[in-house]
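A protein chain is absent from this complex, but the other protein chains hold their places.
All chains are identified by letter, namely A and B, in their written order; residue positions are counted from 1 within each chain.
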């Protein structure tokens, strides 16, 4: 089975490689696709949007995502299954939901069974010690319910998404919205505005309204 | 079959990972080798030289290369086959030719058959929607001619290569040439001058001519 892996770890350190090693030890047959590890550190909303927008391009499998500013605190570690059989592993901070809710969540559990984590769980690196092992065991065919007690999908932490904007299903629609940091942001639905507009940090964008604005908030 | 993948996408965004996902959906058995995704954005000449110089170190397979400033315009999407059976996929902007012409091009076609592209082709991301699917189908054994109408190899777009320099076959030869941006450049044939000279952007290089210059232009 394929594990699609998305984080904010970057590629400078050995975090991503170490998780690959952990997965390979538990699930030698699993193949890992690195969706991206370039999510800005702790940018849960951006991670959630990228996870969701890339999902249709990924093979069905285990979708392992770690953007986890709450690591070491009280946030719960999760595994989810959607109506199409895709599995999701990551923190209960909203990261997984826009992707998992595309088809609808049918089962959720808290990662609480130590049999499916590393022997020693550090306070700071749940990607390696908890999430990667859980994803690898799921890829091996371990049933979701084995990983811990069930959770009510409605009780999971949801992000405050710019909903009217991003629920718009028209592919390539350009969207203006106020992001979670209070900035006016430009996005392209299932696309990449920075690339299309050749934009880089610090650059000035001139926005001309050529017709009635539909999705500004 | 192996797909060797070279782009100017960088690894910050999810572009490379998304193409990996597209390939894995179409050709689950194909293995992808990331040659590099660090070609400077839109640097077609540099991409062409890296593709060509790394080719002898790559297993024969499908060589997927995307450095594509003309995306969304009139440039044609290509697939080529060389005399050794290697396959090449990418834009018709000269990127593929120094590599494909090493052994000689024996067949060329335009990617025009929608059966071998994603259902919806965006205006800006042909890597995902057109080139990656074509490469994956070729890796699955689809014959080149299935992908679209044949093209005359002589009618393909060629780069203005610094020919006398780079045709020199002596491995490790240090070369001075005027690059496509009008800069004096230093290169090592099938090598890496920046690495060998411990050079970094903005650094001053002193060039001492110890013998008669052979390949300066």
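Just so it is clear, a residue touches a chain if its C-beta (ideal position, glycine included) is under 8 Å from a C-beta of that chain, and two chains touch if they have at least 3 such contacts.
The structure presented is a predicted model; accordingly, all values stated were derived computationally and were not measured.
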Only one of B:59, B:85, B:104 or B:149 touches the unshown chain, namely B:59
Based on the whole complex, identify which of A:13, A:84 or A:146 touches the chain you can't see.
A:13
For chain A, which residues lie in contact with the unshown chain of the complex?
11-18, 20-22, 24-25, 28, 120, 122-125, 128
Contact footprint on chain B, counting only the chain that is left out
2, 4, 6, 11, 31, 33-38, 50, 54, 57-59, 171-172, 191-192, 194-196
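One rule holds in what follows: only the chains that are shown with their structure count from here on.
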Here the gap between chain A and chain B, centre to centre from mean Cα coordinates and rounded to Å, is 31
